[in-house]
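The complex is shown incomplete by one protein chain, all other protein chains being positioned as in the whole.
Entry: chain A
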Amino acid sequence: MTGVYESPKPRINASMLSQYIGRPVCFVGRLEKVHPSGKALTLSDGEGKSASVELSEPLDEELSGIVEVIGMVSNKGTVMAVSYTQYREDKISFDLELYNEGLKVLHDFPQHYPFEIWKD
């Protein structure tokens, strides 16, 4: 699904999932659970709400802490991930709640943080 990489991927939290069905998104959350199959994760956002993530292939590494997932939102409101990145916290821990506040600011001011390109 290389199309996802080339598209804008709005940063959202769990409450916004339903508004982005069928669209690429970027979801950052704390890893709560990994399904025994290794193909599904549960992440919690800065408001404590959960989101389900489905991976195209089982995890082949240990994941923990803060994970950023890129993918399309399915009809069921799960994120069909095409890639994931673990946020490093080896030196300084990531403030997920503050990130959530920042995310809300982005959505409050789309004219100053566009998730799209304006071409005349």
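The definition used in the following text is that contacts are C-beta pairs under 8 Å (C-beta built on N, C-alpha and C of every residue); 3 or more make two chains touch, one makes a residue touch a chain; residues count from 1.
FYI, contacts and distances are computed from a predicted model.
Per the UniProt record, the chain missing from the shown structure is "Replication protein A C-terminal domain-containing protein", taken from the list "Neuronal-specific septin-3-like", "Dehydrogenase E1 component domain-containing protein", "Protein YIPF" or "Replication protein A C-terminal domain-containing protein".
In the complete complex, the residue from A:Cys26, A:Ala51 or A:Met72 that touches the missing chain is A:Cys26. Contact residues of chain A toward the unshown chain are 5-11, 26, 46, 66, 70, 85, 87-89, 91-92, 94-95, 97-106, 108-109, 111-120.
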